[in-house]
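Omission of a single protein chain aside, the complex is shown with its protein chains in their original locations.
All chains are identified by letter, namely A, B, C, D, E, F and G, in their written order; residue positions are counted from 1 within each chain.
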Amino acid sequence: MTQVGVIMGSDSDWPVMKAATEALAEFDVPFEVSVVSAHRTPQRMLDYATTAASRGLRVIIAGAGGAAHLPGMVASATVLPVIGVPVPLKYLDGMDSLLSIVQMPAGVPVATVSVGGARNAGLLAVRMLASGDPALQERMARFQAELEQLVLDKDAALQKSL
Amino acid sequence: MTQVGVIMGSDSDWPVMKAATEALAEFDVPFEVSVVSAHRTPQRMLDYATTAASRGLRVIIAGAGGAAHLPGMVASATVLPVIGVPVPLKYLDGMDSLLSIVQMPAGVPVATVSVGGARNAGLLAVRMLASGDPALQERMARFQAELEQLVLDKDAALQKSL
Amino acid sequence: MTQVGVIMGSDSDWPVMKAATEALAEFDVPFEVSVVSAHRTPQRMLDYATTAASRGLRVIIAGAGGAAHLPGMVASATVLPVIGVPVPLKYLDGMDSLLSIVQMPAGVPVATVSVGGARNAGLLAVRMLASGDPALQERMARFQAELEQLVLDKDAALQKSL
Amino acid sequence: MTQVGVIMGSDSDWPVMKAATEALAEFDVPFEVSVVSAHRTPQRMLDYATTAASRGLRVIIAGAGGAAHLPGMVASATVLPVIGVPVPLKYLDGMDSLLSIVQMPAGVPVATVSVGGARNAGLLAVRMLASGDPALQERMARFQAELEQLVLDKDAALQKSL
Amino acid sequence: MTQVGVIMGSDSDWPVMKAATEALAEFDVPFEVSVVSAHRTPQRMLDYATTAASRGLRVIIAGAGGAAHLPGMVASATVLPVIGVPVPLKYLDGMDSLLSIVQMPAGVPVATVSVGGARNAGLLAVRMLASGDPALQERMARFQAELEQLVLDKDAALQKSL
Amino acid sequence: MTQVGVIMGSDSDWPVMKAATEALAEFDVPFEVSVVSAHRTPQRMLDYATTAASRGLRVIIAGAGGAAHLPGMVASATVLPVIGVPVPLKYLDGMDSLLSIVQMPAGVPVATVSVGGARNAGLLAVRMLASGDPALQERMARFQAELEQLVLDKDAALQKSL
Amino acid sequence: MTQVGVIMGSDSDWPVMKAATEALAEFDVPFEVSVVSAHRTPQRMLDYATTAASRGLRVIIAGAGGAAHLPGMVASATVLPVIGVPVPLKYLDGMDSLLSIVQMPAGVPVATVSVGGARNAGLLAVRMLASGDPALQERMARFQAELEQLVLDKDAALQKSL
Partner (left out) sequence: MTQVGVIMGSDSDWPVMKAATEALAEFDVPFEVSVVSAHRTPQRMLDYATTAASRGLRVIIAGAGGAAHLPGMVASATVLPVIGVPVPLKYLDGMDSLLSIVQMPAGVPVATVSVGGARNAGLLAVRMLASGDPALQERMARFQAELEQLVLDKDAALQKSL
């Protein structure tokens, strides 16, 4: 059953956002992907948000750039945790995207990750799901051990190259 | 008949936003005021936007702070021109509000004024209405002449005080 | 009859600003284009502004970069609504252009759009004109419906590509 | 059983961070509070993080200011989702805190909320827990309905005051 | 004969700008003060600028805040050197004023001083006048020697207080 | 006789700074060029500054990037007006250079131009010299008339191209 | 024998800078304090720097604000390690001070601490001296243990207060 909904305002966000889905796939978390625009399909976006929980989704990942309203608007119309990915646009290096997503008013949180940090959005969704799932938690622990090993390998390679 | 809708996400924005209504009142432009929150009443906000034109409104002024989504979301669901007022919050001096409002994607413009610039939002609405109304345009011309006179008076007062 | 004046400080702004004229053309709104520099032709700029309304213009779109004074100066000498487009220059990603345009003092508003957002400037002008023109308002509604359909098409294409 | 650990680098962060615990208390989510400093008790911080999951915690909320390393360091040593609260210090309005928390490298996400947004950190933790708990999800839905009602009440009060 | 024109957009800038006149007075440089607004008296501003040189002025000091167009516009209509003082307003700490003044396009320079740096604007005007006036240059040298002595005195006082 | 000293901290600044010398050459103002580093030749820099006036220089133009100390340090050891050019480096788009140059303490002004604005530095030096030289002032007036004509020509060309 | 020179551009920096001397005193490191201004006593500053090592100083701590040139200029004329403290001024929250100090060109480093971080400047000087002094290193270790204990005490106090 689909557990994570990955949405973005435009297919031009997909090159950034697909990293979220790759992370989910590494942990065998079933997900769906949709283009849902806060500004071009506002009612469809609200409908997506209001029905997400009842459709069985457990986490929503939303990416947007500039005046990035998608994550916050979706969070306003669902009880699910929403993860926001600030997509950097041509100017301002994603600082506008970041502030538009993270500075939500009291009452409606968005779990914001770094500028362009879609992979971490996927991993954060896994951590949320793993929070009540020992087996998935175990996989996250293994993933972290592999990250550690990767650093040790890089260290060894660097030592050798000097 | 009400011509301008002035909306804000919270009554805490009213001390900033009332300056917009004062400007409208100076030009005898009929307006309405509502608290409409993008994040706390998302569906009501969309309904406000989608019915605004048919109710006879001709311009919407929307003020919001932080991750300020109200102006852009309203603009996405109406054909009316929407004026956005970045309301400064406790931190960041309104820079987050400004970027969240002005950096709208192609297709859905918001006419953004300065941080805390609600009075100018009112005056901009008057200019929009005056664009097809010679009498109102004439009043705007008189208003500008008064501004000019005010500067001359201040200049004279400063000269005298030296 | 020409309804919108599109001006810019230099022909080097044209690659950005032509998107405003394209948006106007899509809605069959007659426009004129001029190079008018606040800093190199100050008197000519003031003359342009002071005669704009009497020449029949109803909206002015002004693009400028850096210490971008054109939109605000034109707004100071006309009763028409003025839309400002922050043109990004080589450094600072247009943040200087944005602040120089949007932070106008009380009395003289400029309707500011996003950095490089000339297309939205054109669409905002259309919304202003449509505010008193049901037929144009209807076209804007169709335009928004097409935007919505475009998102649905992109969504379908993305689904298929997965 | 304690489900959420709320930690902060110094007791001077408590005036900001207690809002997180208030939100948790409103939803009857059991929590613990600790002062754990990344820079003054680094080993104790790591030990807190590495044992958090086995002690039964399901979410960690970490607040920090300036070079705010606590949320990211804790996230590096636990499989639990970690929520970061950028605490504003005397200078820079929390922009340093925000960037130090949100800009985590790929592999180790921190769910960042707004500058000073501890209440939202608490609500985000509730959403995460509710994601697998229909009863808690129902309470969140009621909470959102109350937020909506609050806006309607404020709107009515504002209307009356005009 | 008046050598320096000190202008500002509003009498609210006077508390900042009077420091410029105090510096001029210390060097017995004759000056005049005027309120001249780029946005509220645009034609008067241009007239001020175009006649300044023929009236005998040798330097213009212009202070403005926010979208600070006065220094640049005056510079565009005179051959005199123009010194710009970024006046800080309520928000953004004068960063908008600074960028609006300093980022002038090639062809029309403004000699910009620090945010709120009106005293230095006065001293810079003195240096410009002194550049062709050995007696005034000598006074500037004495002024700098006094600054140096002031530091020595402060150093001695600090040593004594320890 | 050499009237303007153009200095820079490194020959890597020359591609930016030569525009200052080109502007001076257009007005037949004699100048000298030197590499003088605040950080690598501090004593030589001070000596340059302290002897500049007695050698007959009337204006100094100093370009520097990053922690750009050259303009301010030279200004501290001469009575001449010093023009600072913020040279943009690889990161931060010259914002560090701008603030390091413009934010001088009371007593020691630097006439700062835009990021990379060396041409304007040259033109500003010409304006300073012209302030006491009617013939040079006349040439500056012609230069400005040519700038105006250039805009008219560009306007005509743009009109034709539409 | 005096080991650390603590200097600042003005006695107005002393309220910030004295925290550096307090930290030195806690470790019984002998120090001297001087007001030495880069901009008002440039030659005296260079002389201070060039003689510092031969006078027996081993570290220099320099605080400055705005266009903060003191740390970098002193570093350019001594072989000693120089620690820079960005002193925040009235505007810009010390961001100008920070960039003016930290962004030094290759060849001349300044060890920069946080905005207003004079206490850490003192502690950094102690670490530098301790690097070759086991007894002082031992004291630093005890100091860090006390910091740790302080956190534990605060934690206990917070627990009790809940």
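Note that in this section contacts are C-beta pairs under 8 Å (C-beta built on N, C-alpha and C of every residue); 3 or more make two chains touch, one makes a residue touch a chain.
Computed from a predicted model, the values in this text were never measured in an experiment.
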| item | value |
| --- | --- |
| Which residue of F:34, F:51 or F:159 touches the chain not shown here | F:34 |
| Of G:29, G:45, G:59 or G:158, the residue in touch with the unshown chain | G:59 |
| Hidden partner interface residues of chain D, rising order | 9-10, 38-40, 42-43, 46, 49, 65-69, 72-73, 75-77, 89, 92, 95-96, 99-105, 107-108, 110 |
| Residues belonging to chain G that touch the chain removed from view | 53, 58-59, 79-83, 98, 102-104, 106-115, 117, 119-121, 123-124, 127-132, 137, 140-141, 144, 147 |
| Those residues of chain A which, in the complete complex, touch the missing chain | 88, 93-95, 114-116, 144, 147-148, 150-152, 154-155, 157-159, 162 |
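Basically, only the chains that are shown with their structure count from here on.
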| item | value |
| --- | --- |
| Distance from chain F to chain D - Cα centre to Cα centre, in angstrom | 51 |
| Separation of chain B from chain F, taking each centre as the mean of its C-alpha atoms, in whole Å | 42 |
| Per-residue overlap in chain D, given as positions that touch at least 2 other chains | 93, 114-115, 144, 147 |
